[in-house]
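A single protein chain has been omitted; all remaining protein chains appear in their positions.
The first chain written gets the first letter, and so on, giving A and B; residue counts start at 1 in each chain.
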Amino acid sequence: MSTPYAKLPAWADYGLIPLINLAVAFIVAGFVVLLVGENPLRAAAILVEGAFGRGQGIAFTLYYATTFIFTGLSVAVAVHCGLFNIGTEGQAYIAGLGVAVVCLTFDATLPWWLTFPLATLAAAAMGALWALLPAYLQAKRGSHIVITTIMFNFIAASIMVYLLVGMLKPPGSMAPQTRIFLEGAQLPKLNWVIELFGARVRSAPLNISFLLALLMAFLTWVLIWRTRLGYEIRTYGHSPKAARYAGISETRIIIITMMISGALGGMMALNPTMGDQHNVAIDFVSGAGFVGIAVALMGRSHPVGIVLAAILFGMLYQGGAELAFEMPAISRDMIVIIQGLVILFAGALEHMFRPSIQALFASFSPKSVGMAATKGKGA
Amino acid sequence: MGQAAIELIGINKSFGAVHANRDINLEIPRGTIHGIVGENGAGKSTLMSILYGFYQADSGEIRVNGKPAAIKTSNDAIAAGIGMVHQHFMLVENFTVLENIILGAEGEALLKTSIAKARSELQRLEREYGLEVDPDAIIEELPVGIQQRVEILKALYRGAEILILDEPTGVLTPAEADHLFRILKQLKEQGKTVVLITHKLREIMAITDNVSVMRQGTMVATRETKKTTVEELAELMVGRRVLLRVEKGAANTGAVKLAVSNLTVRDQRGVTMVDDVSFEVRAGEIVGIAGVAGNGQSELIEAISGIRRAVSGSVLLDGKPIDVTGTADPGELRDRGLAHVPEDRHHVGLVLAFEENENSILGYHDDERYRKGLLLDIDAIRNDAKSKIEGYDIRPPDCRLKTANFSGGNQQKIVLAREMEQDPGVLIVGQPTRGVDVGAIEFIHKRLIAMRDQGKAVLLISVELDEIRSLSDRILVMFAGRIVGERGPEASEGELGLLMAGVEQREAAE
Partner (left out) sequence: MDIFNIIIQTLDSTLRLSVPLLLACLAGLYSERSGIFDIGLEGKMLVGAFAGAAAASVFHSAFIGLGMAILISISFAMIHGFASITHRGNQIVSGVAINFIAAGSTVILGQAWFQQGGRTPALAEGERFSPITLPGADAVKDIPVLGHLYSELLSGHSLIAYIAFAMVPITWWVLYRTRFGLRLRAVGENPAAVDTAGISVTWLRYRALLCTGVLTGLAGAYLSMTQNGGFVKDMTAGKGYIALAALIFAKWKPVNAMFACLLFGFLDALAIRLQGTPLPIIGKVPVQFMQALPYILTVVLLAGFIGKAIPPRAGGVPYVKER
């Protein structure tokens, strides 16, 4: 039989099950907190308080969320095409090169509102370029895209380290990073929006790339569900044979999708560089590409879900920082564990609780759980 | 006839809401060949999978040689002396014959002795049953008929007294099928019991001692083969007199719409599947291509519709060439008025995860009608889908329902509606009624006739000979990649059957 799982109402499928998976991830994380000798409930309270309690926290939360919206969208677009882009990390890292070149060239001459679109284009182009070769190898040579993108992450890291300890580093400096960008490449902050609501923000890196992230989420929704290209991407993602039959070129769709995915991942580079640190430093991506996997899984590859999941992870990052401050035994690495647990329970184990929830639904109202009446093909 | 080798008593099995086996009772005498027939989806394979321990019955009892047998896993079945040859072979393709045979029956933890033992045992089996095969050959390099022989050897090596074969001839050439039947008869003479699952009545009549008929999950009858007829079995299978002939007038043919000449197509392994084939289809006629599955029909229509590259040859559509060896693309051919209902609707013709309306534009998603500027015109798509649902009586009439939730017949109607409503000049149809319920078959046949009467050129491929005979105005028979004959619709089943078996060709060669 090809349908081991019965149908659940949509709200249970898209709301209840992810929430249960998330809850389990947090409960397990709570055990780790216990193991360390702290009170998990108090830890949770500090975390939420740190993320949303004050304007400052909210601004930081949204700053982190900006990064994760980009990487989450990047992973999700590829997922719709049936591709697992594990290389968002490297695509974002190499996009830092595009940002650096644009910013270092124009920051003295152009205002930010000209540098920003140029840097956005450069970042997207570099990200897309870094996704192009794995995509080409998958489409033409059948090389598994998971493996090639992993390899490309490491190659990207080597290139960036090489450039940041060499060419991109200002002479005389020891730190592997570019010089500080001038005002022409510093993005305006958005903290005043939060202050409109009466909260105070001392200084937080939330900047206008947050708006770009939201715009990209909307455009991704339009792309996937409202354009012919999106239709072709989904067709190929569900059934390559049907795509062939429909006259959709396999090579073209894989390459275009991966380049879009890479471009979205690449735009992530804008936020920490132009928006916060005002330079391109070594390891500025620091795992955000992998968080994108968790975000896409949690958000079920839907832009709305991704924005919500990105805010959740933003909360973890910001609240986690507060937590590390309040409870020295719990460093920020706690977030890494939670991330892993979310990926485990919302991703790899997403079906674990489904049967019991279905049974529960069936016992309440047998009719709401219709069995999909598709029989195995050789019946 | 003696004691029963197998007795099934009150077997029930459900998959969710689908009652695949309902109160099945069956007795198979030892030392006989027992046929089980039924349409696709009648529950034959499920029943045999239960007997082989692949599934467990919800209720009921299995007795082997008179003793109740608790068959929970394939291991239990093997221990009870039951062997199975699956429709899709259960072989490890990059292993040798010997490795495949000992897999799971190695005996001890080290392979050395078990391989030596298997080698000598294989020689014995070869002598006894005429099952010749090179023990050191790699499976994927062997022809299908030999691979099947390995499957049989696997069962015998495990000491099977009862051998179940699931649709064994589906993938065989007629010569290979003949050889298989000789082997089965030999097995019977040695006292083995053979259960043959098939939907081909001719095979049942040719080789079995007894035959049981299944329909919609129930066992409707068991007959002694000598005392029944093809007609009776066919009626039992479908439950009412089969409507073999669709009413249709004489063909009113016009200009040549599709001209295929010297087309040669190879599959991904490089085996020539279509060999120098030429024919034409005119406006206002249905040309049927008959043949045993796997004789090149699938590759032929894939090449014509631009899905598969041909090696050589040419195809003219309305007198203008299709670049079948180079750049032919299904999308371009659709624009030129060639529509294609593919053989495999689950993986090719439809995206089962899509909503119905999304599937109703598959392949035509570039069309002006479904566009609004840069975007898809969702309203236009849904309205269009609704009108097709009405026109083709697709049930349930819900264009937002996931396609996987429609029945086989309704899924096929979604494909047909999409392709026919484009008003194509040429329609290529592969297996239009495979896995489709009887009511929908009639509907689909009438629609195809209507297309013909509107002056379209229809090329029909089907493994159901009855379907070919009742719909076609001309019948081409394909065997081993070649067209071996052309007949009118009045040609008898026997005559076509001989052509399909390649009999004429073999005689000519000798």
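One rule holds in what follows: a residue touches a chain if its C-beta (ideal position, glycine included) is under 8 Å from a C-beta of that chain, and two chains touch if they have at least 3 such contacts.
Note that the structure is a prediction, hence the values are computed from the model and not measured.
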**Study point:** Of A:210, A:290, A:317 or A:361, the one touching the omitted chain in the full complex
**Key:** A:290
Exercise for review: Could you tell which one of B:90, B:230, B:255 or B:374 touches the chain left off the display?
Suggested key: B:90
**Study point:** Contact residue for the chain not shown (choose from A:42, A:144 or A:200)
**Key:** A:144
Practice item. Quick one: say which of A:16, A:132 or A:161 touches the chain that got left out. Key: A:161
Practice item. Write the list of chain A residues that the hidden chain touches. Key: 1-2, 4, 32, 35-37, 84, 86, 133, 137, 141-144, 146-148, 150-152, 154-155, 158-159, 161-162, 166, 290, 293, 297, 329-331, 333-341, 343-344, 347-352, 376, 378-379
Practice item. By the contact definition given up top, give the residues of chain B that touch the hidden chain. Key: 45-46, 49, 52, 54-55, 73-75, 77-78, 84, 86-88, 90-95, 99-100, 102-106, 108-112, 114, 154
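Keep in mind that, in the parts below, only the chains that are shown with their structure count from here on.
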Exercise for review: List the centre-to-centre spacing of chain A and chain B in whole Å, with centres computed as mean CA coordinates.
Suggested key: 45
Review point. Can you name the residues of chain B that touch chain A in the complex?
Key: 15-18, 20, 40-41, 43, 45-46, 87-88, 306-307, 329-332, 334, 340, 342, 344, 346-354, 358, 361-363, 365-366, 371, 374-376, 378, 404-405, 407, 435
**Study point:** chain B-touching residues of chain A, taken from the complex the two chains share
**Key:** 1, 3, 6-7, 222, 226-228, 231-232, 234-235, 238-239, 241-242, 244-249, 370-375, 377-379
